[in-house]
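What you see is the complex with one protein chain gone and the rest in place.
On to subunit A.
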Amino acid sequence: MTGYNNSDAPEESAASRLRVAGVAVGYGDAPIVRDVSLDVPDGALTVLVGPNGSGKSTFMKAMARVLPVSAGEIRLDGRPLRSTPTREVAKQLALLPQGPIAPEGLRVRELVAQGRYPHQSLLRQWSREDAEAVDAAMRAADVIQFADRPVSDLSGGQRQRCWIAMVLAQETGILLLDEPTTFLDLKVQVDLMRLLRRIAREDGRTLVVVLHELNVAAAFADHLVMMKDGRILAEGRVERVFTAATLREVFGLEANVLRDPASGRPVCVPIVGPIETVLPWRAAQ
């Protein structure tokens, strides 16, 4: 296992197939997301973080056209998302929603095969190409050994890899993943993120991932986006964005930001403070 540093991450550049300009989501005086602009860097792993209720999932749903935007515009390959036929979008952009649940008894291969949906129609039925895409996706996500088992029999991490295989089988250049690691053990989270980083590096695909765990985000993001109260407060390369000042501003978290000597990536350690001699809830008595 070799250590890695940031030099293998793609340079920040102007190239962006998915561009968000001045977008608001939700209606009325207090939309959930407001005036958000983002050029998602091609071929990189972009991570969205923010406290609960910051609008990061809502923003991702807007990029995936699950929710309509009430202002601004999202463009995919220069075309406005809302005027592009949804099936055409699905050939370029895949979504893994938060906490997906497979129907009881659905087998892994059947789940992954759903990723071929936008490539099929009444006239164009299941083909050899579809079967190959499904096998390739299961191999890439390392679930091919479970191909004929029901998804519900697998562990949380294995299940999530099956869903990742499904969006891989969609063979899109862009993948949006909403909290794919939530509720998983740290080791499983890291394994999943390594898989996602490999997808970005080896296939040159563009990934946008909503994450909850700050240190996992800092360890894997090529491009880090921090949201609060429906706005983007900071965005850019991890070492520039992931600082004690931004963590305080975005999360209200007092933390020391250290540097991992092996990877050069920042790590945050919350400031715990000294032990109170009188416990706060006793002091009131």
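Just so it is clear, contacts are C-beta pairs under 8 Å (C-beta built on N, C-alpha and C of every residue); 3 or more make two chains touch, one makes a residue touch a chain; residues count from 1.
In this text, contacts and distances are computed from a predicted model.
For the chain that is left out, the UniProt protein name among "DMSO reductase", "Cytochrome c oxidase accessory protein CcoG", "Membrane protein" or "Iron ABC transporter permease" is "Iron ABC transporter permease". From the options A:Ala24, A:Val66, A:Val188 or A:Leu233, the residue with contact to the chain not on display is A:Val66.
Check A:Val36, A:Val49, A:Val69 or A:Leu111 against the missing chain and you find that the one touching it is A:Leu111.
Touching the missing chain, out of A:Ala131, A:Leu186, A:Leu258 or A:Ile271, is residue A:Ala131. Taking the complete complex into account, residues 61, 64-66, 86-91, 94-97, 100-107, 109-115, 117-118, 120, 122, 126, 128, 131, 134-135, 144-145, 147, 167, 170, 176 of subunit A touch the chain not shown.
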